[in-house]
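A single protein chain has been omitted from the complex, and every remaining protein chain is retained in its original position.
Read from first to last, the chains carry the letters A, B and C; within each, the first residue is number 1.
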Amino acid sequence: MLLSALSCFILFAAVLFLLFFGAVWSWFSRRRPERAKWLGALSAMLGCCAGTVLALPAAAQWVPAQHFAFLGLHWQIDALAGFFMLPVLLLGLAAAGHSLGYLQGHGGQRQGTYWFFFNLTLLAMLLVCAAATYIELLLAWELMGVMSFALVAFSFQEQETRHAAWVYLLACHAGAVFLILMFVLAGNPNPGYAGTAVACGLLGFGLKAGFPILHVWLPEAHPAAPAPVSAIMSAAMLNLGIYGILRFLPPVSPGLLGWLLLGLGLSGALLGIVLALAQVNLKRLLAYSSIENMGIAFLGLGLGFLGLSQQNAAMAVCGLGGGLLHLWNHALLKGTLFLLAGAVFKSTGTLIIDKMGGLGKDLPVSKNLFIANAAALSGLPPGNAFLSEIMIYLAAFQGVLSGNHVILAAAIIAAVGLALSGGLAAAAFCKASAAVFLGAARNPRNHEPHPECRLMLGPELFLSLLALASVIFAPWLWENILPGVLQQSPLIGGGSWPLSAEHGSQTLSAVRNFSFAIIALIAVLGFLRHRQLRRKVLDTGCTWDCGYALPTARMQYTGTAFTQPLSDYFRLTLGRHRSTVPVQGYFPQEAAVHITASDPGDRLVWHPLSRFTARIADKTRRIQSGYLHLYILMILIALIAMLIYAVASSLPPAAAPEPALPAAGQLHQNAAPLQP
Amino acid sequence: MLALLMVLLPLLFAAAAPILRKRPLALYSLLPVAGLSLCLVLAADLFCPERDLFSLYLGGTPILAADAISRFFLQLTAGLFLAVSVHAFFWLPATREHSSHRVPGTRTMHRYLFVLFLLAFVSMMNLSILSAHFGLLWVAVEATTLASAPLILYHCSEGSLEAMWKYLLLCSIGIGLALFGILLLAFAGKISSCPPASLGFADLSAPGVSFHPVWFKIGFVFCLAGFGTKMGLVPFHSWLPDAHSEAPAPVSALLSGALLNCCLLAVMRTLRLAPAEVLPFCRTMLTILGLLSVLVAAFLIIRQKDFKRMLAYSSIEHLGLCALLLCYCQTALTTHVIAHSVSKMMLFLLAGNILLAYDTRSISKVTGMFSTLPRTACLWLIGLFAICGTPPSPLFVTEYLLVTSLPPLLAILLLVLLFIVFAGMATACLSMTMGTPAPGSHERQAAQAAAEQLTIVPGAAALGILILGYITTLWMKQLL
Amino acid sequence: MPQNPFFWWAGLITALLLAPLLPGVINKTKACFVGRQGPSLLQPYYNLHKLFRKDCIRSSTSCGPLAWAPGLELSALLLALLFLPYANQLSPFAFTGDAFLFAYLLGLGRFALVIGAMDTGSSFEGMGASREVQFAALTEGAFFAVIGFLAFASRSLNLSEMLSCPLPANVPTVIAAVILAAGIAFIVMLVENSRVPFDDPETHLELTMIHEAMILDYSGPDLGFILYSAALKLWLMTALVVLMLLPGDLASAPVLFILHLLGVLLGGIVIGAVEAVSARFRFLKLPQFLLGALCTALIALALTVIGTGGGR
Partner (left out) sequence: MNDLLSLLLGALLVLNLLLASASRLRHCIKLVAIQGVLLGLLSLACAQSSGGHNWQFLLVMILSLLIKGGLLPYLLLYTMRRISVRRELEPVVGYSLSLVIILALTGGAFWLSSITPTAVAHGASPLVLPAALSTISTGLFLMVTRRKAITQVIGFLVFENGISIFGTGMMIHNGLLVELGLLLDIFALVFIMGLAVFNINRSFQHIDTHSLNALGD
C-alpha cells in the first residue's frame, strides 16, 4: 500500500515536471523552431505516457484512491479522476504526434510558443482532474481556460480567429465566475441558497460542457484553433464539465438533477445536430456534433439519475454507465475526426465544405478513416458509439417499463429524440464525408496534391484502433470499471445503493459479437463479389448523366444542397439567412445564392444581452461629461444626500411624527438606511 | 527619528535637483538613489524592530508615529517609488528623444523641475502616512496634491492643462471638505462627555474618549467625502481618469499605486475612531460608495477608447473593492492593496512604453503588438490577467474572500460587475496585442526598439505578482 | 406455448428464398388492377440470375465506396433477418435491446447506400441521397415510437418477445391500439422501402426517384446485391407488420408458420393495391405526414397505457 502511494506521488510529480519544463524549455528555444518542435513534442508524449501509467490503474481500480499534497496544494487520483484523465492523456499523445505534421506548413516558425501553451494546457487539464478541494479546481480551471485561449488564438492574424479567441476567453471566465458563486453559495449556512448554488454550478460546468444556450463559444473556438488543439478541446476538455458536475456539484436530490440533465441533454442533442446540418465549415460541423454528443451523454446521465430517484436499478446503471461510456467513445471518435479535418485543411488550405470534393483520390486512407469514424459516431452498429447509445436506449425503455407514468412519458420522448438526433447525425456526417472526400473536385486546386503525410496518419490510426479495442473490451469496461468510477461521485450516493453491473453486460457482449458478425459478413460478400468479377471485364465509364453534353464538377450536389431540405424544414437557412443574386435577362451572366446559418443561441440570447449592456454603458458615460461645474455639482449633491441620510438614520426610531429636519431636504432614494 | 528622515531625505534630494540642472544624467540618477535610500532607512527599521525609531514628539504630542498598518504602507510606497524611479531613469531620456508626437510648439517641463516635484511628492506621501495628528494628516494630503499637480504638466498640452486644473480644483474642494470634517470631529469630541486632549490619533483613540454621535456622523460624512475624492470613490471620482491618463507614465504609476493608498489609510484612521453605535452607519456608507464605484467603473470601462483611461477606471474599481474590503474583510485588505499597487504600477509603466512606441493613446490605433513589441505585449496580457483576478494572481484570492464575506445578493452583483470589467479590459487588451501591425508603424522602428528595452521593471513586477499569488493561495488554504 | 426452433429456421430460409418473389407479387397485383397481364411472378429471379453473370462498369469519378457499399448493405440486412420471430417462435439470437440493433442495422444499410450514391458525384444520385436521408431521419422517430409501444405492450425489450407476445388485454382500446401501431409500422415500411406514396420504384424520371436514383450507377453483381437486399428489406418489414398483427398464442407452430407466410404474401398484394390506387405525395407534405405518423404511434402507446390500467 505504501509503495503504491509513494509511486503514485512520484509519477504525478514526474508528469508535472515533464510537461512544465518541456513547455518552459521549448519557450526559451523559440529562436530555433526545429529544436523547440522536437523538445515540446517529446515532453508532451512522455508526459502523456507517464500520465497513462498513473491514470489507468486508478481508473481500473487496481490501485486504491490516492490523496496527497504537492507544492502545498492537495491533489487526489481516484477512479473517477483516472477515468476522465485517460481521454486527456490519449488525445494529448495523438495530438502531439499530429501537431508534428500539422505545423510543418503554416505555423512552422512559432513552434516554441505553440508547444509552450500545448504542454501547459495538458498540464492544466490533468490538474483539473486531480484537484481535491475547490481552491485547486478554480486555480486549474482558470489556468486551463487561459492556456487553451492562447492556443485557440495561435493564428491570430485573421480577424475571425481573434473574435473566436475573445468569445472563448469570456466564456471560460464566465464559467469560472459561476463556479466561484457556486462554492460561495454552497458555503452559505442558510439552506435558502442551496438551490441557487446548484444552478450556478450547472451553469459554470455547463458553460464548459456545451449546454444548449451556453454553447455559443464552441462553434467559434474549434474552427479557429489548430486541428490538434480542437481535437483535445472537443474530446477531452468538454468531458471536464461533466467531471465537475459529478464531483463538485453541491448535494442535490437525484430526481431534480435527473429532470434537469434530461431536459438539457435532449435540447442540447437536437439543437446541436440540427445546427450541424446547416454548417458550411467542416470544423464548425464537427463542433456542433460535439454539442450533440454531449447532449446525448447528459441524456444518459439524466435517465440514470431519474432511475436513482425511482430506485430502478436497471435504469440507473444503464443510464449513468451509458452516459460515461458515450463520453469515452465520443472522445476517441471526435478526436480522430478533428485530426482528419486538420489533414484536409493541410491539403486544401480551406475548411469550406462546398469548395472541396474528390479528396478521396489524394488522401485514400484518410477518406476511409473519415467515413468509418463518421459512421461510428452517428451510432451505426460496428462502431463503439452504438454500444453507449444502446445502453441509453435501454435506460430509456426501462423507464418506459417502470410503473410511473411521468417517467414513461419522459423516457419515450427521450428515446424518440435520441433516435431523431441519430438519424440527423447520419445525415450530417454523410454530408461531411461525401462533400469533402467523394465525387469530383469542385474547384481545381492550384497546387499539385502532395502525398498523404505519414506523420499525421499515425495518430489517427492509433485512435481508430483504440475505438475498435473499446468495442472488444466494452463488456469488461462495463463490469469492473464503470461501477467503481460511479461510486466515487458524491451525487450517486457513494455505495449506499448497490450499483451492480449485470443489467447491461449481456446486451454489450451480444452487440460485440454481432459487430464482428457484420465485419465477417462484409468480408465474405466482398470475397464473393471479387470471385464473381475476376473472370469478367471491369472497365470504367463516366457517371450516368442522362446524356447531358457538358457535365462539369460544379453540377455535383454540394454539402449545403445535400442538407437543404432538412435545414429548410427546421427554419435554419430561410428568411434573412439567404441572400440571392437573381438571374436577369435572357443570357444571365451570374447568379448566386449565399446562405449563412447563424446560431440561434447567439441571435436570441447573447447579442441582445451585449446590446443592452452597451446601452447602459452609454448612459453611464454621461457622468463623465467633461464640464468642471457639473463635477462640482455632482460632489455637492452626493454630499447633501449623505448628510440627509446621516441625520435621518440618527433620528431615534420613536421620533416625533414631524421630524425637526428641514422639510425641503427629501430623503434621497438610494440612501435608504441599509442596516447590514 | 527615522520618520523625520523618511520625510526630509527626499526633500534633501529635491533641493539638490536645481543644482544638477545642467547635467541630466546625474539629475536622473537622483531618483533611484533617493528610492534606494528610503528603502535602506526602512531596512534599518526592520532589523531592530523592538526600539520604536519612528515616533517624533513635538510639545508633548507625537507628531509622527508608525503603527503596524502605516509601516506596511510605508514599505509599499518606498518599494513602488524605487521601482518607478529605476524605470524613470531609463524612460525620461527615451521620451525626450522619441516623443515627436507633441505639437512642435508645446514644450515639456524642464528636467529638474520634474525630479524636484516627484521627490517632493514622495516625501509628502511619507508625511501623510507617518503623521500622527489629524491636522498634520490633512496638511500632508493637501501637500501631495500640490506636489503632484505640476507633474501632470510634464508634456504641457491642452489635455494635460485641463486635467491639471480639474485635478487641482476638485481635490482642493475635497480636501477642504475633509478639513471641515476634521473640525466637526474635533467639535463632536469637544461637546461630548469627556473630550479628547488634542486631534492626535493617540488621544482620539484613548480609551475614555467619547464623541457626540450625531456630530460624529456628520463629521465622518465630510471626511469620507473629502478623502473619498482623493481616493476616487465614484460620486467624487471625476478628476481621476483625466489626471491619470494625461500624466506621464511614472507619475500615473505613483498616483495610482501609492497616492490612492495614502487616502485609503486616512479613511481607515477615521473609521477606526468611530464609536460603537456609529460604526454600522459608517460601514453602510462605505459599502454604498464602494459598490457604486465598482458599478460605474465597470460600465465605463466597456466603452473606453483610451487605454490609460481604462487603467484609471480600473483603479477606481479596485479602490471601490478596497472600500468594501474595509467593511467586510479587513484581513484581505493588505494583500489586495499590495497586489493592486504592484500590478497597476506595472500596467501604467507598460502603457507608457506603448505610448512611447505608438505615439497614440487610442486603443483602435494600437494593433499587432505581438509583432512590434513582443515582450511588452506578453507583459501587457499578464497584467490584464493579474489585475482582473484570474487565479494565479493574488487579487483572485482577495476577491474570493470578499465574496464569501459579502451577503449573497451583493456577492452576485459584485461578481457580475467584475466579469463586465474583465470583458471590457479583455476586449481592449486583445485588440491591442493581436492583429497585424498598422501600415504606418514601420517608420517608428527606433521608438519601438527603445520601448522594448524598458520592460525590465514591469517584468520584475510581473514576477513579483506571480510569486505573491502563489504565497497568497497557500495562505488562503490555511485560512479556509 | 412450446418453442419450436425448427419452424423459426424454416421461416428464415423461406425468407431468404422467397424474398424476390414479393416484388413480383406487387407488380403482378398492380398490373391486374389496370387490366394488364404484367411481368411473371418470377421475373425478379430472372433479373438476379442475369445480373450475377454480367460484367460490371465502374464510374471513373468513384474512389472506392461504390465497390463495398452494396456488400455492406446486404450484410446489414442479412444480420437484421436474425432478430425477427418467424412463426412467432423466439429467435435463438435474441437479446434485450436487439430491437435497437435491428433499427440501426437498417440505418447502416441506408448509410452505405447514400455514401455509395454520393461517391459517383452525379447530381441525380446526390438528390436521391439527400431525399433518402431526409425521410429516413424523420421515420426513425416513428419507428422507435412503435418499438416503445411494443415494449410496453409486451413488458420486454427483446424484439422476438415483443412481436410474439399475446395481446396484453383483449379490451377494445388495446386491440385498436395494436391495429393503429401496425398501421404506423406499415407506413414506416412503405417509406423505408420507397414504395409509391413516398417514392415510385418504376419511374424513369431521375428527378422524381429517391431509392432508384441512388442505384443508377450500379451494374452487374453490385446491382444484383442491391436488388436482392431491397427485396429482403421488403420481406423483413412486411413480416414485422404481419407478426405484430398475429397474436402469439393463436395456434401451434406449423399453423403459425403457414399463416405468417400467407400474411407476408397478402402484405405484398396489399402494397400492390395501395400503389395502384394512390399517387405520390408532394415532397413538402411528406415531413408533416411522417411527424403525423410519429404522433399517432405515441397516441397508440397512450391508449395501451390506459387500456392496460396503467401497466402492472
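As a convention for this text, a residue touches a chain if its C-beta (ideal position, glycine included) is under 8 Å from a C-beta of that chain, and two chains touch if they have at least 3 such contacts.
Note that the coordinates shown come from a computational prediction; the quantities given were computed from them, not determined experimentally.
Novice: For the unseen chain, which displayed partners does it touch in the full complex?
Specialist: Among the chains that are shown, those touched by the missing chain are A, B.
Novice: Among B:Val41, B:Ala94 or B:Ala163, which one touches the chain that has been omitted from the display?
Specialist: From the options B:Val41, B:Ala94 or B:Ala163, the contact with the absent chain belongs to B:Ala163.
Novice: Which of B:Ala14, B:Leu30, B:Ile63 or B:Ile338 sits in contact with the chain that's absent?
Specialist: B:Ile63
Novice: Specify the residue from the set B:Pro241, B:Gly383 or B:Pro458 that touches the hidden chain.
Specialist: Only one listed residue reaches the unshown chain, and that is B:Pro241.
Novice: Among the options B:Leu146, B:Ala202 or B:Ala460, which residue touches the chain absent from this view?
Specialist: Touches the omitted chain: B:Leu146.
Novice: List the chain B residues touching the unshown chain?
Specialist: Given the touch definition above, chain B has residues 58-59, 61, 63, 106, 133, 135-136, 138-139, 142-143, 145-146, 149-150, 153, 156, 158-159, 161-166, 168-169, 172-173, 176, 179-180, 183, 186-187, 190-191, 198-199, 212, 215, 241-242, 245-246, 300, 303-304, 309 touching the missing chain.
Novice: Since one chain isn't shown, list which residues of chain A touch it in the complete complex.
Specialist: 621, 623-629, 632-633, 636, 660-662
In the analysis below, only the chains that are shown with their structure count from here on.
Novice: Relative to the centroid of every protein C-alpha atom displayed, which chain's own C-alpha centroid is closest?
Specialist: Chain nearest the overall C-alpha centroid, as shown: A.
Novice: Sort the other chains by how far their Cα centres are from that of chain C and give me the top one.
Specialist: Checked the centroid distances; the maximum from chain C is B.
Novice: In angstrom, rounded to a whole number, how far apart do the mean CA points of chain B and chain C lie?
Specialist: 79
Novice: For chain A and chain C, what's the span in angstrom between their mean Cα positions?
Specialist: Comparing mean C-alpha positions, chain C is 37 Å from chain A.
Novice: Give me the residues of chain A that touch two or more other chains.
Specialist: None at all.
Novice: Could you list the positions in chain C whose residues touch two or more of the other chains?
Specialist: none
Novice: Name, in rising order, each residue of chain B that touches chain A in their complex.
Specialist: Touching chain A: residues 165-166, 169-170, 173-174, 177, 213-214, 217-218, 220-222, 224-225, 229, 235-236, 238-239, 241, 280-281, 283-285, 287-288, 296, 299-300, 302-303, 327, 370, 385, 388, 390-392, 396, 400, 403-404, 407-408, 411-412, 415-416, 418-420, 422-423, 426-427, 430-431, 434-436, 473-474, 476-477, 480 of chain B.
Novice: Per the contact definition, I'd like the list of chain A residues that touch chain B in the complex.
Specialist: Listed in rising order, the residues of chain A that touch chain B are 72-73, 135, 138-139, 141-143, 146, 153, 156-157, 159, 162, 165-166, 169-170, 173-174, 176-177, 180-181, 184-185, 187-188, 193, 196, 613-614, 616-618, 620-621, 623-624, 628, 631-632, 634-635, 637-639, 642-643, 645-647, 649-650, 670-671, 673-676.
Novice: Show me the residue ranges of chain A that touch chain C in the complex, using the header's touch definition.
Specialist: 357-358, 360-361, 364, 367-368, 371, 375, 378-382, 386, 389-390, 393-394, 397-398, 400-401, 403, 405, 408, 412, 415-416, 418-420, 422-424, 426-427, 430, 433-435, 437-440, 506-507, 510-511, 514, 517-518, 521-522, 524-526, 529, 532-533, 536-546, 553, 555-557, 561-566, 569
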